[in-house]
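Missing here: one protein chain of the complex. Every other protein chain is in place.
Each chain gets a letter, A, B and C, in the order it is written, and its residues are counted from 1.
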Amino acid sequence: MEKPKIALYWCASCGGCEESVVDLAEKVLDLINVVDIVFWPVALDFKLEDVEKLPDKSITASFINGGIRLSEHEKVVKLLRSKSQYVIAYGACSAWGGIPGLANLYERDEIFKRVYFEVPTVVNEEGILPRTYEDKNLGIKIEVTEFLPRLLPLDRVIDVDYYIPGCPPTPDVTWNAIQILLSGNLPPKGSVIGASSRALCDECPLNKTKPEKLLIKEFKRVVEITPDPEKCLLVQGLPCLGPVTRGGCGALCINAAMPCTGCFGMLDRVSDYGAKALSYLASVLDTEDEKEVEKQMEKLVDLVGRLYRYSLPASKLGGKVIKRR
Amino acid sequence: MVKEVIIDPITRLEGHGKIIIVLDDEGNCQKAYFHIPELRGFEKFAEGRAAEDMPQITPRICGVCPMAHHMASTKALDDLYKVDPPRTAKKIRELVYNIFMLEDHALHFYILAGPDFIVGPTAPKAERNIIGVIGKVGLNVGKKVIGMRKKLRDLNTKIAGKVIHPVFGVPGGISKPINEDIAKELRSVANESVEFALFTLKVFKDIVLSNKEYVNLITSDSYTHKTYYMGLVDDKNRVNFYDGKIRVIDPYGREFAKFDVHEYQNYIAEHVEPWTYVKFPFLKKIGWKGFIDGENSGIYSVAPLARLNVADGMATPHAQEAYEEMFNMLGGKPVHHTLANHWARIIEMIYAAERIKELAEDPEIMDKNVRIIPTSTPSVGIGVVEAPRGTLIHHYETDNLGRIIKANLLVATQHNAARIALSVDKAAKSFVKGGKVDEGILNMVEMAFRAYDPCHACATHTVSNSIPLAFYIYNSKGNLLRVLVNE
Amino acid sequence: MSEKPRIGVYICHCGLNIASTVNVKEVVEYAKNLPDVIVSRDYVFMCSTPGQDLIKEDIEKYNLNRIVVAACSPSMHEPTFRAVLENAGLNKYLLEMANIREHCSWVHEDKTIATEKAKDLVRMAVAKARLLEPLKEPEFEVQPNVLVLGGGVAGMRAALELAHWGFNVYLVEKSPTLGGRAALIGWIESKRRGSDIVNAMIKGIAQNPRIHVFTNSELVNLSGFVGNFTARINVNPRYVNEKCTLCGECSLECPIDVVNEYEFGLGRRKAIFIPFKGAYPQTYVIDYRVCVKCGECLKACRYGAIDLNDKPKTLDVKVGAVVIATGYDPYRPFMGEYGYGLHKGIITLFQLERILDPEGPTHGELIIGGKVPKSIAFIMCVGSRNTTPNAKNYCSRMCCTSTIMNAIRIKEKYPDTDIFIIYKDIMTYSSDERLYEEAGKRLIKFIRFEEPPTVSVGPEGLFVNVYEITLQEEIRIPVDAIVLSVGMVPRRDLPDLITVTRVGCGTDGFIREAHLKLRPVEAPASGIFLAGAVTGPKNIIESIKMGSAAAARVTALLSKGRITVEPLTATSDKDICSGCEVCVGVCPYGAISMTEMDGKRIARVEETLCMGCGACVAACPSGAMQQKGFKDSQIMAQVVASLGGV
Partner (left out) sequence: MSFEPKIVVFACNWCTYAALDLAGTSRMKYPANFRVIRVMCSGRIDPQFVLEAFKQGADGVIVAGCHPGDCHYINGNMKTLRRMTMLRKMLEDLGIEKERFRLEWISASEATKWVQVAKEMVEQIKALGPLKSKLEVMV
């Protein structure tokens, strides 16, 4: 029988997800023995036309990474959806918007203003902005693909079958997911595959160092302490998001004595990562004084950026509520 | 009318870098536009974030060179908090950084650009990829490349936490010292690295330099632009990726400027074009003169060739040897041949490998003191490194809590954007004549592209290493004549 | 649960309480179209037997597996309807109530708006009902001990009965003696004094080994839960032990002289004193709040009964239930209210009671402000029924009877005294009506007012000015004395007790019963019972009855030795819990611990310790912890429904 067809595509991606696939190293070669890669812009010279020529649903699975930032991304993923039996949101950006999703804290105009006018190096007296451009004397039009008002996770644009978490997914997680998909007995639609069903603490080497009652007097910033790498970072005051984050990465950041920032996202029973993370941090804070709570909040510096680092576009509000003019 | 002819093909050709060529009445190229569709706005949404989070946020600009952003950002934090990391911390950072440079350059040479040379420009597209390369050099070599990269990347995973989007950089040092196990592994990998880099040079010589065609291609005028060059140099004006002063030379190889990164705003400015999200940096003192090369144009270039051009030499023996060899063969400094970037890149691989070895054998990297806790109030911080694709600058302003108020990012590929546009223009001029379009233009431009190893994730914050291209050719009436796609 | 929800919706008119503002029929029709709703009905009183049968029959007929009742607050009838489900063989936790009375019909006027809101509330209830699951009630042992707060007639009655049923009773009284108000005032059937009854009860208590009395004591903390409370009691020193012979030498020597609260401010007393004849314990006591420990009493005491080194003690007792019977305060008129405080001839009803008491300051002689009055005016409803700006809006009932009874006693002893009773209405309910008749016979003059009378105090004496409605004219009555018939108000320290015991507070500041008809002697907080005037004005007999009733309810609760509680506890999903330990630090009851299960370290909830607050659920970072009856999914469904979603 013929090998299943696989497509890989990136939207508003940094390429880290692609790199993580390349990091399968020799496994890439194993993979190529069992599947046909029909589309992978970064590594293979197949073009979108090739995809368009394919019959509907003829691609077994499309792995799409990156958030939906430009109208163009929207078009490509819709094409892939129609050609694929399964669409897999690969990596944090595709699954929940990822770090570029923090752009949803600002309006499109504010972003353009900063990038093309305000930054100190820009010289732009004519006030030029990239937009669909008409060269009057040449009489031609150059379409600059639209920068959407908000960055969207993949599932806000097309139907998504499975999610592979991580920024980026580790080779192990990617490989697990591929095994699951090849195995044939697939989990329910919408499942997160390849990673753990428990929070990071479950696999964290420092979890056993927690005291009996997990309460902390104050939050600490990484700028102010050098934590003992052998003790639970949360207990030492660093707002580690391990407890509220899906496991499966092998506690990479904690191994480097840095707190978890949540790139594997929330667990199945949680519907808003940031709100849940906030509730957990507030719960372990050991004070009954409002002023003290506010003081400790300062230590977190940036609630939204910290607690929605990878998931703002997928959060219940999707970003900042824009004041109506 | 115009609208009709343009919309339809574009929807068919999403995901492509768009090149629009407009002909004059004689049917010669009058003007060429190059448009890379991407923008994410990091400069804006950095605002409000905690400064100490930037080394983890900014790597998401580019997952191909996350370490470069992580390091530039971490150095900006040292500066922000006015704290000088312990010597050991600096050495470990530089070590990790060179490991990164080595594996990233290897990725580019063997997997992204290699196909052009190893498989051959005329080979069918389906073979022009890593699989094709393996077919040509043999599975063992393929495995060797993949294996080497894996070892290097695993090592960085152990030291930096994550190899894609590292976490170990903190203001005043790094999060954790190196333990004995890692050090042991380090020393063995270091030796292998040097051997691997020299092997890569041999591959390049055997396959590329031994082939007259390729050499002509490299030196051919189509790939040549006389521009300024920019790069970091150490106190002896030798190439350095991690630290140093920014040196700029003019098209004749004379030092035009040498400055500390804190003065970058006096030397570098950015130009905005309405038809692309990419901003075009230029030398402020000379100004933006449009897409032309030469001494009177502010356009300059970065990345391996530029770095070697601005430097007086390499800091390690084998690299220095290869450095001299290249310039001798290509007729002295500066070299303006874009394709020479591949060669320069391999020379940098050798330097990186040798530097790894030096640091791996330095007993000081085992020291446990790798962190100084900052005490001063933050306000402004600027950091610079040489990313594989060129000079990378991060510039933050914060409130006294260390919350970012303003951020400016000058990223590697961006510096080359103008020069890439030049290549496109030049290609258009030489391949489109009398309304006839030679399809060789596709190959030619694509190869020029690969030479820069343009990472548009950096330049505009998306990757399109494969540079799929679409050429729109209009007549002087503004009517679309034909659309060319590089298949 | 696997089976598909089949929901019955029942909307109550509550007579006109709901139906007058909510278009019930419309809501019924609306409910029919909600998902999984099989049947939707209304009835005039759902809580009535026919109403309950209606539901029961439907459950069988349509084999419903979820019930939504839209009626009053769940704190009213949830138990009623849960029982209905149980009788119909359904798990009683498959009930959800929509509060369309307290939260809707009673607080809104516009019928359209109220009806729309009622629909929303029903939709929310259905949304939750769809996700309800059958729950099992955890069962556990109970402490066979009871804490009774308040040594008045209600508390003592309850204590005696509980002891009789075999429970150990800790009787805690704040003052230095048992007896309460009844020991000082009140008559029963105009012949037996309150103090007679009190003395009888005290006798019984003193002899009962199961009753442990703590005077000068108060409850400072109550932890735990129904069946297993831990009560912390502060016992303040009496400084005088049982060697005391009541000789009274000490009191003569004591230099401290304070107003005597046991005479309602008429007389004065020393720091070492005996509250009243027959006080229990039968010893003098030193008022620890005013004593300066000068030691004069020590010298005076020939029996070594005084120990000034006596220290306050704190003790914890484990009890299965608590009876609150802390009584009331008399309303204290403000300075100048009907001339109170401006003239010695103006006193309160409580003070009159003491004056007429043989043990009282005048040994029973009618001497008011130093002289025997020839004429007395009683002004009724002082501080009650909105007669004056800062008066309570309720009626204390007992003042009418008490006023008339005292008037008659005065007439018996001093037949020539002119007595006017200036009243708003007379409430001598039940057998007390006879007293009203007798008062008439004894020519006591009743003058009705609509506008409250005024009192003028001048050199020429006291006058009561009142608009006589039958004469249709203002009359001016010169009197020698005026008695203000004041009512009952919540004790000044009641709010503290409400805080400690976490019981609800009612409209008038008394403790609110869980349900006036269904659970009249229980507080909403389970395991806490109520007796006497702590829930509102009562006379002595009513208070005693309520003491017995409370005792009976406690007995019903504890007699089995085991009880079940609501199963709204938290549980941790072993397949999701990561062992992060966040919940452990959050639980106020230490109910959560870490345990090994198939190689995983996960959280485990001790069901009998879990009180079901759900704090750990909100904290649980992975959603592994959920609260039965209040799962994330169930609450989320309500949120969605509350805003129009289904």
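Going forward, contacts are C-beta pairs under 8 Å (C-beta built on N, C-alpha and C of every residue); 3 or more make two chains touch, one makes a residue touch a chain.
From a predicted model like this one, the values you see are computed outputs, not experimental measurements.
Would you mind listing the shown chains in contact with the chain that isn't displayed?
A, C
Which of these touches the unseen chain: C:134, C:509 or C:567?
C:509
Identify the residue among C:45, C:106 or C:140 that touches the chain left out of the display.
Result: among the candidates, C:106 touches the missing chain.
Which residue from A:13, A:121, A:279 or A:311 sits in contact with the chain not drawn here?
The single option touching the absent chain is A:279.
For the chain left out of this view, which of C:148, C:368 or C:611 touches it?
Of these options, the touching residue for the absent chain is C:611.
Write the list of subunit C residues that the hidden chain touches.
For subunit C, the residues touching the absent chain are 73-75, 99, 101-104, 106-110, 113-114, 116-117, 120-121, 124, 223, 499, 502, 504-507, 509, 512, 524-525, 568, 586, 588-589, 611-615, 617-619, 627, 630, 632, 635-636, 638-640, 642-645.
Touching residues of subunit A against the unshown chain: what are they?
That gives, for subunit A, the contact residues 105, 148-150, 152, 156, 270-272, 274-276, 278-279, 281-283, 285, 287-288, 290, 293-294, 297, 303-304, 307, 315-324.
Operating definition for what follows: only the chains that are shown with their structure count from here on.
Looking at which chains touch, is this a line, ring, star, complete or other?
line
Relative to subunit B, which chain has the most distant C-alpha mean position?
Computed centres place C farthest from subunit B.
Count the C-beta pairs in contact for every pair of chains, then give the pair with the highest total.
A-B
Hey, how far is the Cα centre of subunit A from the one of subunit C, in Å?
Measuring from centre to centre gives 58 Å for this pair.
Approximately how many whole Å separate the CA-defined centres of subunit B and subunit C?
80
Using CA atom averages as chain centres, what separation in Å is found between subunit A and subunit B?
Once rounded, the distance between the two centres reads 25 Å.
Could you tell me which residues belong to subunit A and also touch two or more other chains?
Residues: none.
Given the complex with subunit A, which residues does subunit C contribute to the contact?
Residues 573, 575-582, 584-586, 600-601, 615, 618-624, 626, 632, 636 of subunit C touch subunit A in their complex.
Per the contact definition, I'd like the list of subunit A residues that touch subunit B in the complex.
Residues of subunit A touching subunit B: 10, 12-20, 22-23, 25-26, 28-29, 32, 41-45, 47-49, 52, 66, 69-70, 72, 75-76, 98-100, 102-103, 105-106, 110-111, 114-116, 118-124, 128-131, 133, 135, 138-145, 147, 151, 167-168, 221-226, 229, 252-253, 255-258, 261, 263, 298, 301-302, 304-306, 309.
Looking at the complex, which residues from subunit B come into contact with subunit A?
Spelled out, the residues of subunit B in touch with subunit A are 2-3, 6-7, 10-16, 18, 20, 22, 30-31, 33, 35, 37-45, 47-53, 56-57, 59-64, 66, 81, 107, 111, 125-126, 128-131, 143, 146-147, 149-150, 153, 157-165, 167-168, 170-171, 175-176, 264-265, 268-277, 279, 281, 284, 288, 371, 373-374, 395, 401-403, 406, 408, 410, 455, 457, 461-466, 468, 474, 476-478, 485, 487.
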